[in-house]
Structures are given as structure tokens and as C-alpha cells.
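Heads up, one of the protein chains got dropped from this complex, but the rest are sitting where they should.
Just so it is clear, A, B, C, D and E label the chains in written order, and each chain counts residues from 1 on its own.
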Amino acid sequence: MRPSGRDLSEMRPVSIETGVTKHAEGSCLIRMGDTHVLCTATIEERVPPFIKGSGLGWVTAEYGMLPRATNTRMRREAAAGKQGGRTVEIQRLIGRALRAGVDRVALGERQITIDCDVIQADGGTRCAAITGGWVALRLAVDKLIKAGIIASDPLVDHVAAVSCGIYAGQPVLDLDYPEDSEAGVDGNFIMTGAHKLIEVQMSAEGALFSRDQMNTLLDLAEKGVSQLVEAQRAATT
Amino acid sequence: MRPSGRDLSEMRPVSIETGVTKHAEGSCLIRMGDTHVLCTATIEERVPPFIKGSGLGWVTAEYGMLPRATNTRMRREAAAGKQGGRTVEIQRLIGRALRAGVDRVALGERQITIDCDVIQADGGTRCAAITGGWVALRLAVDKLIKAGIIASDPLVDHVAAVSCGIYAGQPVLDLDYPEDSEAGVDGNFIMTGAHKLIEVQMSAEGALFSRDQMNTLLDLAEKGVSQLVEAQRAATT
Amino acid sequence: MRPSGRDLSEMRPVSIETGVTKHAEGSCLIRMGDTHVLCTATIEERVPPFIKGSGLGWVTAEYGMLPRATNTRMRREAAAGKQGGRTVEIQRLIGRALRAGVDRVALGERQITIDCDVIQADGGTRCAAITGGWVALRLAVDKLIKAGIIASDPLVDHVAAVSCGIYAGQPVLDLDYPEDSEAGVDGNFIMTGAHKLIEVQMSAEGALFSRDQMNTLLDLAEKGVSQLVEAQRAATT
Amino acid sequence: MRPSGRDLSEMRPVSIETGVTKHAEGSCLIRMGDTHVLCTATIEERVPPFIKGSGLGWVTAEYGMLPRATNTRMRREAAAGKQGGRTVEIQRLIGRALRAGVDRVALGERQITIDCDVIQADGGTRCAAITGGWVALRLAVDKLIKAGIIASDPLVDHVAAVSCGIYAGQPVLDLDYPEDSEAGVDGNFIMTGAHKLIEVQMSAEGALFSRDQMNTLLDLAEKGVSQLVEAQRAATT
Amino acid sequence: MRPSGRDLSEMRPVSIETGVTKHAEGSCLIRMGDTHVLCTATIEERVPPFIKGSGLGWVTAEYGMLPRATNTRMRREAAAGKQGGRTVEIQRLIGRALRAGVDRVALGERQITIDCDVIQADGGTRCAAITGGWVALRLAVDKLIKAGIIASDPLVDHVAAVSCGIYAGQPVLDLDYPEDSEAGVDGNFIMTGAHKLIEVQMSAEGALFSRDQMNTLLDLAEKGVSQLVEAQRAATT
Partner (left out) sequence: MRPSGRDLSEMRPVSIETGVTKHAEGSCLIRMGDTHVLCTATIEERVPPFIKGSGLGWVTAEYGMLPRATNTRMRREAAAGKQGGRTVEIQRLIGRALRAGVDRVALGERQITIDCDVIQADGGTRCAAITGGWVALRLAVDKLIKAGIIASDPLVDHVAAVSCGIYAGQPVLDLDYPEDSEAGVDGNFIMTGAHKLIEVQMSAEGALFSRDQMNTLLDLAEKGVSQLVEAQRAATT
């Protein structure tokens, strides 16, 4: 029933390749099916003005899509002169999600910026960005720990995200673009490795939804996140 | 236990005053406690390029805050030269929420723009904007129906929104600013009059949350939305 | 002869409601007929770089219109990415006018920002903004005096503004929008309570004008300003 | 008493050199003392959207200053990414002033753009721009008449402008920069050759002013405009 | 003597991997040592306004760098709100270079946009972008030919580019970043497969240069371009 032939609760193949750029303190290329996102982590020994002197660290994120990551070429945001609403919304989400898994006291007064650039898009780019972004963050933090710059691990748990939705009347896990563009309900679920919730975003896109459906999608999401956390673990140990 | 002395499941006083500007096709000033939002609806006989010729209508929203709607003066976005990320995120949410309650075929190929301008902020501005925005939309649509321009009512149900969260470890309804800024979990729930879900957004802001907590907050939200729908009904009939 | 049926030298009803927002140090909603402007004053203990260390204070203003303050919806300036020429011109005028009534030594090295946001427009918004802006300024200054932060009153006199023009060949006071859009000559007169002139701006809009006409309009303006100062006094004492 | 040694009612030397660029339909370099402004007129067979099809013509203006036209280098507005408030205000004034002297029916549905670029500034640049801009406009219109494109002269009279002010307590004509920066009252007067008023702008800059002072400055302005019109006539015949 | 241990006239290893994104009409990832650029070609059946109706085609290019393509994170241009001077200069160069190898009549009235995004930078990104961009262009054009949309091949020859410079007093081929940042003279040479020149850009960066040195660098460049054309050929046949 799904365009890809997947089962309702079947994820796309996930792969996470680390160390893909030589300059970044942490980096990976995450592939969720045909969605490919390059994630890099940059450590800077400075923090935004609003927490200067607080002793707390900061994790933030930026998101972008290469102009031809999509089927039709999109206008380059740098040429347009501003980031679109969708971009802004997504990068705020990524930053919020990753911060939720960080002990900012343990991180110390420094900033880690996660850049997530979509090389190829096929649905679920924000979830891939969060999942891959955490890997880049993990690698950068490991470097700080190994160098003795920070003493205790500021990452309290894994952070991963997956989309679920109601497609053709059925709850499905990990929507690809053909599903995403037709789904009646679309949700993004961000969790820790222990399935504690960080962020839930569900939207009616044509069909309204009930509390039961919400809970069903959450079941699927837990299954998906477990697989993603597995892939994160494999990539970072 | 709440700074305002309200019970855990007690809303702030809600009032909706309609007809507050003489130019708009629909308008209201919604007050949820000390949060005051002016909502206007503008009907235009044109639609965005991407649906031109489709016969479908469009509902969109814009959101703004007066510079001194808040305790500390914020920089005017027009002077800054762009809308901030928070503004963009909120106005996209309002538009999506209201469209979910509209039969776009029945509306016909025209656009209704809902402007939501926060006169005074005390938490929950996006929820007030959606709830008041629906009233402005309702009034504008009534004008179209009365003028015989559209035949059947395109508004399929009420749309209202309320925030809930975990404050001081307790689930509370309709957070004001002191609660909002301290809440460990913060959620916005958008529903129809019949409690069908349109959008759920829950974020960990310090404390992670469980599925049970999510469902508890949803219970509170249903209670709150019922009251809001009541106020909408009183204001529009 | 006037569309509103007013006499040539008759003002629209004026009302000034103070304390309309809880956050600002001073605020009012001024209504000149159907022109409604919300004015707030914000005190900040810092000044622009060019007077830092001079011991002098600063008063500045910003002006905006809600998108649907007018008969046809105007594009939101924050969305357009810049303030239009008219906005810039008006807010510079408001700031200049209010500063002319301030003893900047007595104010001390601090800044007061007057935000004037037009809720509903029907001609004469800049004059209403100046007249209401002065009330917000007065209230904020009173707070500084009462708190013992400043010793002597920095406001040397009232500042108020009114428009006059040649409409259908006749000199008229306080133009509303239907008159303003047809007037051959259009003037804005800003004065102190003692009728000392602060700013005079007269423009031919179709019909040139003579010195005699200028002086006739000035007579009308003095009459109008007296009424406005009366309303300011009533609102602030 | 004046820094330049001029009498109270003495203008700076005025010269207007025409034909200074080979591309423009009309051009001049106007010098009022050390204030030098290059004015060009461009004719285009199109009008702004809001008068398309009306049969009416349009005259508009743009104003700029070379970065080192002033004593201290100013940031280039093109590099800053926007025109400052002062620029916007001045170019709107120039356009309004010149339009007031044009019979837009006789001009026909075409646009003339007057560019006024300040090569060297020493006070009074907006007045020089209007006076020189009219010369460029005159030359461009002459070309249209000579070519038989328009039949009757759309320029109803000369348009010229001069500044006057209260300097060191005395009314003075044609302020240069040292006077302008110290003046208590500053005014710009725009008139036709027949001394009909087009625009009057007077501002208190430290000292308030009376109606009598306003009329005294107007006397001076009439004297100055007569001299400027003489120079315009010499340059264009 | 070179930091990398290469001979003076030794290129870095070059690899060109095609078909790296599923959406673009042509794509490759070119690696010149540690400089990695992703190039995609997008075909659109429209041309810029200035050649509409001419029957001629257009090839244009855009260039970007991922924020962490470099050793230190650079600000994202989309976030900064504009493309920097260097970016603009480079993308204009790429477009000009590729157009020089295109018979625009044979291409027909359509546009091909080459996006060059630097994934990792180590000197010579503009040369890699041109060389890889040509491969993406070749693949896209092949698709048009195969589909019978264009009849004769519009690509008249290969286009490739290489940098040469004077490093530590010696002429060297294909500068990497450590060389580039120290070079006294820096040049970019763009040629066809037959070594006809398309663009030569040489700059003194500390040391001036002579005509003899220019010709020596040109010798090196020819050698380098031959290798690059070889790699292009291998990738596209």
C-alpha cells in the first residue's frame, strides 16, 4: 500500500557515516532512504550575549537545503536574501531538540553549532537532521572530553526524531516525500534513547485527528526512534 | 500554587469584543487575562499564485507584537528589517490552524488574511491569536454569505487553541507569562469545537515528558477549548 | 460643506484614555474621530552613542500602522523588510516635535522612546501620534519624578499637533481622510501649549497657496491646539 | 556676524552649469557656494502602476550623497543596504515640489525622474537639489517639446527653494553648514517664480518660534527665490 | 618544498563521481585533493528576460560554501541576508566560463543553472567548481540530446580551470590552501580542451609579477587543464 512497498511500521534503511569533513569537530552524513543530510558540529569558546557569564553552555543549529536537493530547483536562500519561514522553523526545532538532551552546566560556557545541510531530500529532513545532528554533537563533545576540556559528559541521553503520519487512512512510520505530500496527518516525534518525549508536533493536513490516532502514531515513533538510536550508537562507538 | 492563584485547570477570564475597527471585514479584540490581541480579517478577490485557477480559497495569517506589548521593549520588526524566527513560526501556525477548519471549495477562489497584532502580552499570545482570529474569520465569512457571494458556509467547525504545561511539577491550563517562563513542559493544543485535533505542539523546556503527561495535558486542553468555543459562540451570534 | 458636516473650524471629538497597557511606563489611546493611535513610552537608562557621556537625555519615536488600520489592507512593513518612506518621515517628525518640548539637561542621560501605533486611520494620524505621544511622555516623566530619579520637570510645555488645509477652496481644521485625500493644500502645525511654533509643514497638493492662506490656517491651528492641550491636561491630571 | 561674513539677507554665489553629462535628457551642476549638486533628468515612456492608463504624467526624484561629500566620510547607502531616513525624506520632498509645478495632463503619460547627487555638501543641499532639479526638468521637457512629442508646455512656472533660519538670534537667508548646525530655527521654503508657496517646512531646533518670525523668514525666502529663478532663467534660455 | 610534498608541476589527485543526486538533470562530486565540490545542473524551459524570444539559450551558475567547509566556521550567507562579494565574484566567473564553451543557438531557448556547493574547501574551489560544473552541464545536455529535445551538441569543447601561482618564489600548479594563503602571485586559468583561453585572472598578492612569470604559469596551467579534461572525459563517457 505504501508507494515504496514498505510495511506500515517499516523504516527506510538508515546509515550514518562519520568523519565526512576534515575541518569540523564532529561530522556525519546521515541517510534515511533517499534523504541525505550532512551534519557538522563547530565548537566555539564563546556564548550568545544572553548567557554570557552564566557558566552555561549553548547548543544551536542552522539548517539549509542545497538548491537542487529537491525535485524542482528551489531558489538559494542566500540569493533570496533571507531564510524562508520553513527554514527558520526547522532550525529552531533542531536547536531546541538537541539542547533538551544537554546538561548545559557540564558543557561549560561554550557554544556548539550544528549545521545541517540537506544534500538530497525525500521527506523527513528535519528528523534526519536531528538524528544526525546528535551524532555530530556526540563526536564534538567526545573531542572535548578526550582533550580534558570538560570533565563529565554533558549529553544526558541520545536524541533522535522520526516522522509518522496518517497516509491513505493508515498510520505509517517514517514518511517519504510521496507519502508526506499526501498525508492527512503529519507528525514529528523527538525522543531520548529512553523514549522520554522532547517534542511532539502533529498537524492536520486535510484530515483532523483524534487522541487515539495520536497515541497510535506515538507507538510507531517509539519503534522508529529505537532503530535510530541503534544506528547512532553504531556510528559513535 | 499558581502565581495568579488560579486552580490548576482554571482558565484566565476570556472576553471577545467584535467590530473593533471600522475598516476590516471582520475584527475582534480578544483578551485572555492580560494577553490582548487585535484580530482583523481582510477579504481579497485574489489568491496566491500556486492555487490560481484551482477554484480553491486560501486563508493566511500574519502576526505581530507592538514593541511595548512586553515588559521590556522589543525592537520593532519593521525597523529591524525582518520578521524574527518566532514571529514567522507563529504566523505559519495560525494560518495552518485556521485553514484546517475551512472548506476551501466552499470558500471559492478568494483569500482571507487574518492579522493578529498583540497589544499586550502575558503568555499564550499564539493561542489567543488563533481563537480570536477564528472570530474575525467567522465575521468576514458571514459578510460574504449575507452578500450572497458564497452559498454554503465554508467554516466546518470552530477552531480554538489553548496552552497547557507542566509548571512546578503540576499540569496546568492556560499558562500566563510567569508560568510560561518557568514551565518545564509547554504545549499548544489546537482543536475544533468537537475536540478533533488540528495541531499539537509539545516541547520539553527543561523537563522531559511522558506519554501519560501528554494525555493529561490533552484533558486540560479539551476543557479549555470548550470554554473558548463558548466565548466565540457568544461573540458571533 | 464638509463630508462630516462639521463647521470649518470644528475639530473631531477628541478623547485620550491613559494606562491602556500594563507594561509601558506611560501609555494612552488617543482618538481623534475615527483615527485611533496607541502611544506608549519606554524609559531606558541608556542613550544613543552620539550623546553618550554628555549628560543629556534623548526622546525618540517610532510609528507604525496595523495592516488593516486603513480601508484597504496595506502590506505589513515587517514582512516587506523595511519601513516605507512615509513611515520614516513621520516618526522622525514625531521625535523632533517631542524633543522640542523637553529640557534634555533636566531629563538626564536616559532615553524615552515613544511608540505610536495606528489602530485605525481616518486622516491626521501623525498629529494624533504627537498629541498622544506627549501624554505618554508626560506619564513616564511623572513616574521618574515621583520615584525621585529626576528632580526638576524636563517637560517645558505641552506639545500638540493638528492638521489644517484648504478643502474645496475653504480653510478647514482637523482634516479627516475624505478631506485629506481631496485637499488642495495640506498643513501640519505643531505647537506648545503657549502657541509657540515647533514645526510647520505646509504642502501644495494641487493648489498653490499664498502667505495669507498660510496665516489663516495658522489661526485655525491655534484654535485646534488649544482644544488638544485641554484634552491632554484632562488626561494627565 | 555670519561665519562667511555675508549680510543677513545675502545669498551665497549661485551658478548653474547645464549639459554636464552626455547621456541624460537634461542635466546641470548647481553650485550654491560650496554646495554642489549634480541633477539629471531621465524621460521614460512609462508611468507608475497607480496612474497607468490615466493619461497623466509623473515626476519623481531620487537623492543621494557621495560618501565624501561631507567633512567626515558617510557610509555609502548602497553598501549599508538601504537609504537612510534623511535621504528618503528629502527625495520625497524634491519629487513633491517639482510635481507641484507641472501640468500632468500636458506632460502626458510618461515619467521624468530627477536624480540629485550631492558632490559636495555645505548646507542647503535639498534646496539646491530642487532648484537644480527644476533646470534639468526644464531641459528635458524642452527636448520633448522640440521633438513634437508634447504640444503645450507642462511647466506652469519656475520652482525654486531656499533655506532661511534664525542664527544667533537673527533671521538669515541661505544657511551654510556652519550656520545650519547652530541655527535655532531652520526652514525650507519652496516657491514658484511668482512667489506662490509650494511647501513650507519650519522646525524649531533648540529655539521655538513665533508667527512673526515665520513671516520674517518668508520675506527673506522670497528675496532668495527671486535670485534663484533669475539663475534658472539664465541657465535655460 | 611544497607543504604537501608535491612536485612544482604536480596536481592533487582528481576524482569526479557522477550521478550523486537523484533529482538533478546532471550532477557530480569533484574532488581536487581535499577540495570537494558538489555540482548540479538544472534545466528549465525558460530564459532570463533579456534574451526572451531571441532563440538563444543561457547557462548560469550559483556558488555557495557550507558554513563548515572551512577550518573556521563561516557565517551562513542565507542567515547573513546576502551573498558576500567573494561569492558573487566567483559565481559570475563560473557562469561566464561555462557559457564560453556553449553554442547558445544550438542549446535553444532554455536555461541551465549550475549549482556549485563546496562541501569541503582546501584551496582552488572556483577551479574545481568550473571543472565539475562542466561535467554536470555535459550530463544535462546529454539528457536533452538523448530525449531528442536538441539536435546538435551545444558544447563546443571541454571547459576546465586550474590555479597556478608563485609560492615561495617558485611557480607551482594547483595551489592548496596552505600555498594559496602564502602565495605572492595567484592565478586562475580557464581553458577549453584545446587550450584556447577563456579567462585569465592573475593577481599580485604581495609580490608583483612579470610577463615571463605569467607565461610560465600559463605553461603549468595547460598541463593541469589537460589532466582535468582527461578526468572529465573519463567521468562522462
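Brief remarks on what is shown
Quick note on the criterion: a contact is a pair of C-beta atoms (placed from the backbone, for glycine too) under 8 Å apart; a residue touches a chain by one contact, two chains touch by 3 or more.
Computed from a prediction, not measured in an experiment: that's the story for all the values here.
Touch with the chain omitted from the figure is made, among E:4, E:201 or E:226, by E:201. Residue-wise, the contact with the chain that is not shown comes from E:85, picked out of E:49, E:85 or E:148. Contact with the undisplayed chain is limited, among D:44, D:103 or D:219, to D:44. Checked against the full complex, the one of E:11, E:24, E:128 or E:218 touching the unshown chain is E:218. By the touch rule set out above, subunit D reaches the unshown chain at residues 21-24, 27, 34, 38, 40, 42, 44, 62, 64, 66-71, 73, 76-83, 87, 113, 115, 117, 119-121. Touch with the hidden chain on the side of subunit E covers residues 82, 85-86, 88-89, 91-92, 96, 100, 192, 196-204, 208-211, 214-215, 218.
The criterion applied here is as follows: only the chains that are shown with their structure count from here on.
Inter-chain spacing, taken between the CA centroids of subunit C and subunit D, is 28 Å.
The centroid of the Cα atoms in subunit A and the matching centroid in subunit E are 33 Å apart. Under the contact definition stated at the top, the residues of subunit D that touch 2 or more other chains are 82.
This structure has the following touching chain pairs: A-B, A-E, B-C, C-D.
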